[in-house]
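Handing you this structure, nothing more for now.
Left out: one protein chain. Kept in place: all the others.
After this line comes chain A, so read on.
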Amino acid sequence: MSLFIIALLPFLGALLPGLMIQAGRRACGMTTLFVTLAALLGLVTHLPAVWAGETVTTSVIWLPTLGLNMTLFLDGLGMMFAMLILGIGALVIIYARYYLTRDDNMGEFYTYLLLFQGAMVGIVLSNNILLLLIFWELTSLSSFLLIGFWKHLPEGRQGARMALTVTGMGGLALIGGMLLLGSAAGTYEITEILARRDVIQASPYYVPALLLILLGCFTKSAQFPFHFWLPHAMAAPTPVSSYLHSATMVKAGIFLMARLWPALSGTEEWFWIVTSAGLITMVLGAVIGLFKHDLKALLAFSTVSHLGLITMLLGTGTAYGAMAAVFHILNHAAFKCSLFMSAGIVDHEAHTRDIRRLGGLRHLMPITATIAIVGALAMAGIPLFNGFLSKEMFLEEASHTVLFGADWLVPALATLGAIFSAAYSFRFIAHAFLGKTRDDYPHKPHDPNFGMWGPPAFLGLIVVTVGCLPFLAEPVVKLVTAAVIGEVTEVPGAHLALWHGVTPALIMSIIATVGGLILLALFTPLLKGWDAAPRPEAKQIFDALVGACARGAERLTSGMHNGSFSRYASIFTVTVLAVAAHAWFTGTLGPVNREMLPIEPLPLAGWILIVSATGLIVFLHRNRLATLILMGVIGTMVSIAFNYLSAPDLALTQISVEVVTIILLLLALNFLPNTTPIESPVSRRVRDAVLAVVAGLGATGLTYAILRRDFSMGTISDYMLENSYDGGGGTNVVNVILVDFRGYDTFGEIIVLGIAALVIYAVTEALLTGPVRARLLNRIPDQKQAGDAHPLMMVVVTRLILPVVLMVGAYIFLRGHNEPGGGFVAGLVVSIAVVMQYMASGFAWANERQRYPYHGVIGAGVLIAGLTGIGAWLFGRPFLTSTFGYVKLPGLEKFELASAMAFDLGVFLAVVGAVLLSLESFSRMARRSGDETSEHAMDIDPSRDTETGGA
């Protein structure tokens, strides 16, 4: 089976439980199990090849320029982890089927579980570190969902948040580390990275990359000082704890350290950081674990401690250490998973996990007790159980490791950790299962059905088998070790065996066991001392830290974003000025190489007009009508400037936009107050003025600097000038750019314009149906109303010129491709013609004669433009490729027909629709506000008067 299918199966299967739960819990569980077993089967098909030492690879090129490819590979290490993930996954699925109650949504649970499973399989199969990162983040997210599965429990939600925060931050660090590693190695493929150890370790990126990657690994694998999230994640349902927090997810960090071992290990930095973090974690976890009363908390700290042990082994950087680590990964997964499941059974049956309320369970639930005791003895490192073997190897390795120049330090700490490790294991056995049977359990416990004790019993069997017959596991361990260490060193020849003679490790082991028993005997006084001793509470520190961050963010946000628009404007201005100042002081300015154009009298007059109008606006802006008149002056001058400076198209557009804008503002001003009161104090006005003047000076300087210099790089305009006629069939280059070269942009722009008009329409609708309607109806105009709202002369003139203006619009539209004009300008001109009818003859009169809803016009415009673009597909050309040809009709001169013209027609319609819809919306509001509405165009109409008079 392809590696892709193996990695994808859990993801695809995640769709099933949610559906199958309809068919019942049994069907749901069976389906999930089937998915996992199918993936496992697929994995087994590769077993012979991997066993023979081959590496199975699959790859699909995905984003080669980013170095991100879908490459998967399977070697011994990947195989061991994938087997663990899928095998233990299958056991956990069976166990969870019986563990979850009817209140729990089993479909949801299995969906999350399969998502997690897929992400884990993805991590261990990835051959691309970027791909690995994606799966890595997916495990963080899916484990968040699993830990918080019981959404009603505050501990569950808090634990899930904490786990996500810690592992998510680690994930961020890991992304940085991986990118650095990738650039140090020059590749993102793991197989190639592993072969470039010397290049990587010589790179200046090595240390930062190592630190960031280790941060990711340590947070994931709960290494000191990030160990605190794991115990809090125990609020999860027990199947989750046994799956994620003993066998798989917390091993992801270890996996990554093992995976990258050949590339990263063996340096001073690696040795110091990894070994000491592992040692500290191991001792700390073991000590705290002894004093936990919650069975799962005890196991959680034990997991932390054992993960520390494995980390320390990987940190030593020796092949023997790697072998011991691999062996312990396997052993720990087996015994810890079965222990968690046993703890879950106790919780399930006795309704408590508090060790102080338990005891004597050996008589009430003998099967569970046996499984748990087997697991706990392995955890303590007692001979004939698998934990003993790898712990021996650990102690052996520790006795050779020298840290901080003291050769006694590591062995002493390792023994200390082992003593406490033995002690909590013995406490787990003695205080929960041994002792007298009690009669005050919250619920009378008894052994559960086979579905629940079967999976841990199976794991227990492995524990004992490996423990008694270690040579069975030896080839597996050697194979995986070979995969871990790569070609860096030889696989050690040491055998896995029960008896190596009287070695330092054996002596340390004996000390640990005896010490553990002594600690257990002294447990009551020790606990008193522990409870009395002051110690930092990780959750409180974490909460305080998170709270401080949240408050800081809150303060920053509300400081900048306090709802004051003028504050945003000032912040924006100051920021732009600061950036510009930085550019000014650090950048270099090229030489002046452009002559100034002479200043002619007419432009100078225009300049005087525009500058004085702008100045007057600032001083007169409280009189709003005067402001609008001045705005008209500026707009007119700007369009004249465009015309003067060789931009006839812009001039036409600007002047027609000016007209509709002023009409629009007048319509709005009809409702708004006519004056702006003086509110801001003088100091504030001075401050704003200073900011504004500085910004204005900056803009002036920037523009002047640009205008006095030629283009620093070649422009693309030459291409457009050259190809406008041959390629686009038009001589008006601006129009050809709009409808042809940059047709896509224009297409987007007419859509935006249409959306803006629709927004206006929607707001009007909302206003006119809401409480504002009553206000508008009752509104008394604050200005005197004209006696003759629709004067005769104006009505007559507008009607007379309507066909003329429409003609002009059509003319401008048709010539647009070759002369100044085009869809935009034509649309605006036609809109003005129609708006004039509204203004002269009244809203009701005009609306009655208006047959096409403006939304429809917008839609038709966008549609025509889009269809023109799609039309190109029919000829096998890309979207919006234009074509043109010349047509000769009898009686007419030869003229050109271009597909771009149809596109321009779309632009035209969209502009007409958008402008008219906006203005119409404003007028509708005016109509509501009690304006005289007459169906007659003219208030005083001689012809009507004679009619009525005659009758």
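As a convention for this text, a contact is a pair of C-beta atoms (placed from the backbone, for glycine too) under 8 Å apart; a residue touches a chain by one contact, two chains touch by 3 or more; residues count from 1.
Operating definition for what follows: contacts and distances are computed from a predicted model.
Engineer: When you check the chain that is not on display against UniProt, which of "Tripartite tricarboxylate transporter TctB family protein", "Multisubunit potassium/proton antiporter, PhaC subunit", "Transport permease protein" or "aminomethyltransferase" does it turn out to be?
Structural biologist: Its UniProt record gives the name "Multisubunit potassium/proton antiporter, PhaC subunit".
Engineer: Given the contact definition stated above, which residue among A:Ile5, A:Val402, A:Val759 or A:Val797 touches the chain not shown here?
Structural biologist: With A:Ile5, A:Val402, A:Val759 or A:Val797 as choices, the missing chain is touched by A:Val759.
Engineer: Among A:Gly289, A:Gly635, A:Gly809 or A:Gly869, choose the residue that contacts the chain missing from this document, as touch is defined above.
Structural biologist: A:Gly635
Engineer: Looking beyond the chains shown, say which of A:Trp51, A:Trp584 or A:Tyr644 touches the absent one.
Structural biologist: Checking the options A:Trp51, A:Trp584 or A:Tyr644, the one contacting the hidden chain is A:Tyr644.
Engineer: Hey, which of A:Thr45, A:Thr437, A:Thr575 or A:Thr731 is the one touching the hidden chain?
Structural biologist: With A:Thr45, A:Thr437, A:Thr575 or A:Thr731 as choices, the missing chain is touched by A:Thr731.
Engineer: Among A:Ser2, A:Thr45 or A:Ser566, which residue is in contact with the omitted chain in the full complex?
Structural biologist: A:Ser566
Engineer: Which one, A:Pro154, A:Gly529 or A:Pro781, makes contact with the chain that was left out?
Structural biologist: Checking the options A:Pro154, A:Gly529 or A:Pro781, the one contacting the hidden chain is A:Pro154.
Engineer: By the contact criterion defined above, which parts of chain A meet the unshown chain? Give residue numbers in ascending order.
Structural biologist: Spelled out for chain A, the touching residues are 103, 152-154, 157-158, 547, 550-551, 554, 558, 562-567, 569-570, 573, 594, 596-600, 603-604, 607, 610-611, 614-615, 617-618, 621, 624, 627, 631, 634-635, 638, 641-642, 644-650, 653-654, 657, 660-661, 664-665, 668-669, 671-673, 676-677, 679-680, 688-689, 691-693, 695-701, 703-704, 706-708, 710-711, 715-717, 720-721, 724-725, 731-734, 737-738, 742, 745-746, 749, 752-753, 756-757, 759-760, 763-764, 766-767, 770-772, 775-776, 818-820, 824, 828, 911, 914-915, 918, 921-922, 925.
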